[in-house]
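Only one protein chain is missing; all other protein chains are in place.
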Amino acid sequence: MNISGRNYLFSAILVIIGAFLIGGCATEHRFVKKTAFKDANQIIIEFAGPVDETWAGNPSNYTVYEEPDPDIKLNIQDIRLSADRKTVTLSFADPLNQNQPHILTANNISSEGKSLGTAILNVRKVYLGYLFSILIGAMIINNFVFTKYLGLCVFFGTSQKKSTAVGMGITFTIVIVVSAMMSWFLYQFVLQPYRLDFLQIVVFIGLVSLSVQAVDTILRKVNPLLFKAFGVYLVLVIANCIIIAVPLILADNSYNAFESLMLALGAGLGFLIALFLMSSVRERLELANVPPTYRGLPIAFVVAGLFALAFLGFSGMSIF
Amino acid sequence: MPATTKTNFQLVSNGILNENPIFRLALSMCPAVGISTTVMNGIMLGIAVLFVQVFSSCTIAAIKNYIHPRIRIPTYTLTIATWVTVIDLVLAAYMPAAYKEMGIFVKLIVAFAIITMRLEIFACKNSVSSSFWDGIGMGLGFMFGMVALGFVRELLGMGTILGYDVLGVRPLLFFVLPAAGFFCVGIMMAMFNYMELVYNRKRRAKGI
Partner (left out) sequence: MKQIIRITVGLTVSCLIAALLMGSVFIVTDKAKKHNEHVNVQETMLGLLGYTKSHPAPPDLSLYTIYRYIITDGDTSTLGYVLPVRKEDGAGYRLMVMDLDGQFVNQYALDLMPDEASEPTGRANALKEVVKPPRTFVYADATILATLGQKRLAYLLPGEFPGFKTFIHVMLALDPSFEILGLEIMEHEEDPGLGAEIKQDYFKNQFKGKTFEKVKDLHVVKEPLPVEYKKYLETGRGKASPISEGELETIRNTYQDKDIYALTGATISSKAVTDGVKNMVAKFAYRINRLDSVISAQHIPVAF
């Protein structure tokens, strides 16, 4: 990519991250700076200025409910106001279900005697955190090779040397991100609205072939050096179960665009990690004294089994 | 490779033993590791793969003269994808419980290398009937592999066969985990290698 192309890409990424941060921080009312969950059963509200104590301490000024259940109001057990009167902490009797966005209505916020209107606020876990947890989930906790046992044929075929492994991993990540995003678009805007769900398989595999072709052509023209290094692996990508599994999963779970991107990235990077680990071990196995019947694939499977056991340690982890 | 000269029976036995997709050709290992937790899963997926393999082979063998060489691969892919969709819909409608167990793997049949390879190597050069038997052989070989794995894992992991309590106790939960899938496939491959070694040794001893 030439200099100006790189600059554009860089600024695009900055804009996207900026949109995230701004979108994540701003709230729906100009006087409320931030709302967030705290501990297992608390919500904190940060105001832009000091609020009146009498207003803040009155539980009937607040209504809190989980977004899908507007008719069930949660009981506020205790209210604390910070010393500078800018932060209110609401405590609830039962632990909050923090995976569900909560709607908090603060009626007639009263600050310095003036009424500043009613704020309807959306309290949710940091969205970036959620996206990040999908990424880590696909990469390590639910690693596609060791926990979901997909993509094994290519995995065992290209994990003999570190260089092939890394090459395959990177090529694969690029193709899977491209094809997953295209599949998401098609699924959201064409397949689902017209109830053509049953065409999923054909469409997705068609898109995969298309992406492979596209990446092949682009790489050939834009960076012949890169193409010489990685081009060979492109054909193998189609025979990889993961490349079909990712669009199928994001169709099943109705992820939105950002979540799909994270899933695809996580799958690709997880595959890269798995390949890298495996190739490191296999290079050493070449020099070890393996019994003749086990040479080649059988011992590779046993090693993969050991890795799978190790990755089992991550199961059930949830960050954010 | 020219058209085959094997008899139909030889084609089938070839698929099960000599060129067993899982243990010898080392293709389509994803389900072998993942879904072989019970015998029932093995049978169901084996039937699905058999169906797709046979129908795809026959379709390609029937239209092999009309396929332009440059669009070979897309044609294979389209055929396989169509038949996979068909079996997916049929299984979802008529056997929902078994279908749920297999999860995503029925849809993933489209990415199995074994089917595309078989079409490329065999079906596009042979008649419909030979392709039919070859397809049956490959499908049965796959099913045999899955059932063998499923048998070991279900017996040792849950103490049951096809859901019937055989051992009465739950021995090693480990065998139900994916890690055990890797181990079992590796060990079974080694066993197949060993059988081949012994077979070749015997033939050499006989002077063939």
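Which chain is which? They are A and B, in the order written, and residues in each are numbered from 1.
In this text, contacts are C-beta pairs under 8 Å (C-beta built on N, C-alpha and C of every residue); 3 or more make two chains touch, one makes a residue touch a chain.
Given the structure is predicted, the values throughout are model-derived calculations rather than measurements.
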*Of the listed residues B:20, B:38 or B:193, which contacts the missing chain in the full complex?*
B:38
*With respect to the chain omitted from the figure, which of B:71, B:121, B:162 or B:197 is a touching residue?*
B:71
_Selected from A:126, A:166, A:199 or A:309 as touching the chain missing from the view_ = A:199
*Out of A:70, A:101, A:117 or A:224, point to the residue that touches the absent chain in the complete complex.*
A:70
*asked:* Could you pull out which residues of subunit B are in touch with the chain that's been left out?
replied: 37-38, 66-68, 70-71, 74-75, 78-79, 81-82, 85-86, 89-90, 92-94, 96, 100-101, 103, 157-158, 173, 176-177
*Which parts of subunit A are in contact with the chain that was left out?*
68-73, 97, 99, 120, 198-199, 202, 253, 316
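Note that only the chains that are shown with their structure count from here on.
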*For the complex, which residues does subunit B have touching subunit A?*
26-30, 33-34, 73-74, 77-78, 81-82, 84-85, 88-89, 104, 107-108, 110-113, 116, 177-183, 185-187, 189-191, 193-194, 197
*Of subunit A, residues touching subunit B in the complex*: 146-153, 156, 198-202, 205-206, 209, 238-241, 243-245, 248-249, 291-294, 297-302, 304-306, 308-309, 312
